[in-house]
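What follows is a set of notes on a single structure, which appears directly below.
All protein chains but one are shown in place.
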Amino acid sequence: MAFALVSWLACSSCTKRQTRVDFGNAHQILYLANGAEPEDLDPHIVTGVTEDHIIRSLLEGLVAEDPVDLHPVPGVAERWDISPDGKVYTFHLRANAKWSNGDPVTSTDFIRSYKRALTPELANEYDYMFFYVVNAEKFLKKEITNFNDVGFKAIDDRTLQITLNNPTSYFLSLLNHHSWFPVHIPTVERFGNPYQRGNRWTRPGNYVSNGPFVLSEWKVNTVIAVKKNPLYWDADIVKLQGIRFYPIERLDTEERAFRSGQVHKTYKIPLTKIAYHKEHNPDLLKQAPYLGTYFYSLNVTNAAFRDKRVRQALAMSIDREAIVKTVTRGGEIAAYSFTPPNTVGYTAEAKISYDIERAKKLMAEAGYPEGKGFPKTELLYNTLESHKIIAEALQQMWKNNLGIDITLRNEEWKVYLDSKKLGKFDLFRYGWIADYVDPNAFLDMWLSFSGNNASGWKNPKYDALIAEAGRTIDTAARFKVFQKAEALLLDEMPIVPIYYYATGYLLRPSVKNWNLTLLDHQPYKYVYLDPAAEKTDH
Amino acid sequence: MIRFIIRRILISIPVLFIIAAISFFMIKKAPGGPFAKEKSAPPEVIQKIEAQYGLNEPVHKQFFTYLKNAVLHGDLGPSYRYANWSVNDLIRSGFPVSLELGCWALVIAMMVGIPIGVIASIKRNSFGDYLPMSIATMGICLPSFVMGPLLVGVFALWLRWYNSSGWDFSYDRILPALTLGGYYAAYLARLTRGGMLEVLNQDFIRTARAKGVSEIAIVTKHALQIGLLPVISFLGPATAGLLTGSFVVETIFDIPGLGRYFVTSAFNRDYLLLMGSILFYAVLIVTMNLIVDILQVWLNPKLRFE
Partner (left out) sequence: MMTETIKRNAPITGKESVSKGVSLWKAAWLRLLKNKMAVFGMVVLLFLFFACFVGYEIARARGFGHEAQNLSFGAAPPSAKHWLGTDPLGRDMVGRVLFGGRISLMVGIVATLTSLIIGVLYGAISGFVGGKVDSILMRLVDILYALPFTIFVILLMVVFGRNLLLIFIAIGAVEWLTMARIVRGQVMAVRRMEFIDAAITLGVRKRRIILRHIIPNILGPVIVYATLTVPAVMLLEAFISFLGLGVQAPDTSWGVLIKEGADAMEEYPWLLIFPASALALTLFSLNFLGDGLRDALDVRSSK
């Protein structure tokens, strides 16, 4: 008791305390602020980024990711062969891949995991990630019942064959989506119904993993801790002894936690703090492109937006450079197409121009000279400071450039999603983050029957182009088809692209081998801490 | 008095039932379900998830199932947002935290707010009145989302005495308790002063003064028990609110309490977690208002339990 009192006084009076980061640097423990409390840690159930960040430390799929550019590297499979027609993948699993309970990781583990992920009762929201595989969609829709008919085959314990419907050049990248990660089915079955949410197998003590770390602690809304997995096949290169993920929901709170030395890395950075850190801590502020596009979707069933000239005029008359330079300031790039430039080598040739005069002419042709007679239009966004400020800026641009009045309407998140679903909007804010690195991850959302296409824009020609691209093996030829599709999309203009996303966060200099990647994935097994890299004066 | 308490407890059963029923149907009427997301899953998938939780049943049936589980088994159901935790788990882990923070805040609020209010009322229209009341007024104008970051800026980032957030060490309690308690202290100071002024003007106090009773005795023996009435009335619901946690303070200091669920579960349409929070709060409100009613009679012997 007396000791506690003395240490309390000591801690609260001395000016230079040992911070959590200091402690972590000395013991190879990484402290990460990780946004919100995860929904679960089951790779076949979760959909969010915060969950993904944790699951990546625990589980490993057939392939893993290169720490710099995320290209597929050997994971549980030490090598693989691809058939000449590009449809059959044969994976050779390594002999020393083990689960954290000592069981070997076998091809059967993968097949049973995929079966679980595709069982309709589980209602895996990422089930479509498997639709590239022969008969996977049919099994999910109960058109066939025998899982042996699906394109997964265990040749032996260490050989797994996957047969695809079409040659899919980005298939190996898909395998790095967490829905393709294996789970230890006997464990899942032990702790509850494997096809039901709320199964307790994801609790610490229960969780059996095969990745570089194992789950050691989960205190709700406080921390999720993982520690080094000694049974991991590549454990020798793992230098971190543990990672502690803190669910800090407020951005300004995590930014303060970073400054007071409680976390090595923030999840994001608040808009208002970017300028400060750019000036004072340029070495701590990390900004990089992030594979996603921020845009407004138009409702083309609306009277005014039925005319494609109006849609083009809207997209043409906003100053995107001003938005990214003075409003968002987070290293975003002005978007003049839908797919971000240089997505595995693909850059859209079609571009939206910034041409106020032409936009005015288009409006006049459409019957709204100087914006006269333009119907009452509302821009819907969900309540968030960063959405609001962009909407305010664009509203003013359209007013000044085209003479049209667009009123803003903010809605609470779920109400906003509901309005979007029911088409109760004229224009609405949207953001699209790719699940894998390929133009298809962007362009297939504008298919006529895509669940994410709320614009009401349906174009059979576009659908045909995307389907054609899916069948094309040769990358160059495939990208040509995508070019055509994107040109069509940008001519029809059911959207107003605004910027390509960027990630931005604060990172302590002691964190080494941490790279900024397009999907913000971080292969933790290469990361380590170097206390010497910390400046002492901060 | 025992009969009064028993009667009030009996009345609280229909009160809680009405709260549960209205809340349940209100929550279900709100647009957007718990599983709506930016990347929308196909409706078939959403339906299957809802089926797992019995959300495909008619609403009144869901309500009675909920009520049955809650009353018979004390089971408040699963959380949809935190798939791995039940509502009972979340309340069990969050309440002790909120309770502790709430108690500290309450202690600060009462120890600071009430004496200042009493002094200000005695020293009416003098420096000893204006200064503390001005500070209190400022305190009311600085909501916790301003006060919290200010305190963190000074004590955590500048002086580096405390951590900026978290709930790990005993000194992690200091800044959030000050933020929350300071705000309520300002409220209490003003209410106490108002209540005291009312009493100090009453005839019986004037009579006592005329009789030469000392000012201290007047305040402690006669004035306080009536002067504090508005404070006590205010403290009933305020205590229930404090003990169930404050959303703003908990998120600013990243404290794993209960308060955040009141807001986030509504935003997430996490129906049962919101129901659990509401019912928990309702029980506290009913209890606190009962305690207030008892205190009122106890402080004012002219009143009877009715």
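The first chain written gets the first letter, and so on, giving A and B; residue counts start at 1 in each chain.
Going forward, a contact is a pair of C-beta atoms (placed from the backbone, for glycine too) under 8 Å apart; a residue touches a chain by one contact, two chains touch by 3 or more.
Predicted model, so just to flag it, every value in this text is computed and none were measured.
> The complex has one chain that is not drawn here; which of the drawn chains does it touch?
Answer for the hidden chain's contacts among shown chains: A, B.
> Would you indicate which residue among A:D81, A:E121 or A:E385 is in contact with the undisplayed chain?
Residue touching the chain left out of view: A:E385.
> Could you tell which one of A:E37, A:E411 or A:D444 touches the chain left off the display?
Missing-chain contact among the listed residues: A:E411.
> Touching the left-out chain: which of A:V68, A:A95, A:A322 or A:A464?
Residue touching the absent chain, from the options given: A:A322.
> So which of A:A95, A:I155, A:I237 or A:A275 would be touching the chain we can't see?
A:A275
> With respect to the chain omitted from the figure, which of B:V71, B:V146 or B:L159 is a touching residue?
Counting the whole complex, the residue in contact with the absent chain is B:V146.
> Kindly state which of the options B:I174, B:L197, B:V213 or B:I291 is in contact with the chain not pictured.
Checking the options B:I174, B:L197, B:V213 or B:I291, the one contacting the hidden chain is B:L197.
> In the complete complex, which positions of chain A touch the hidden chain?
So the residues of chain A touching the unseen chain are 252, 270, 272-273, 275-276, 319, 322, 326-327, 383, 385, 388-389, 391-393, 395-396, 407-412, 415.
> By the contact definition given up top, give the residues of chain B that touch the hidden chain.
Chain B touches the missing chain through residues 11-12, 15, 18-19, 22-23, 26-27, 29-31, 133-134, 137-138, 140-143, 145-146, 149-150, 153, 187, 190-191, 193-195, 197-198, 201-203, 226, 229-230, 232-234, 236-238, 240, 262-263, 266-267, 274, 278-279, 281-282, 285-286, 289, 292, 296, 300, 302-303, 306.
The definition used in the following text is that only the chains that are shown with their structure count from here on.
> Determine the centre-to-centre distance between chain A and chain B, using the mean Cα coordinates as centres, and give it in whole Å.
About 38 Å separates the centre of chain A from that of chain B.
> Across the complex, what residues on chain A touch chain B?
The contact residues of chain A facing chain B are 4, 8, 11-13, 15-17, 20, 37, 39-42, 45, 47, 120-125, 127, 196-198, 200, 202-203, 218-222, 246, 248-250, 252-254, 256-257, 259-260, 262, 412-419, 421, 431, 451-452.
> Touching chain A in the complex: which residues of chain B?
Interface residues on the chain B side: 30-33, 36-42, 44-46, 48-49, 52-53, 78, 81-86, 89-90, 93-94, 149, 152-153, 156-157, 159-167, 169-171, 251-254, 256, 260, 267-269.
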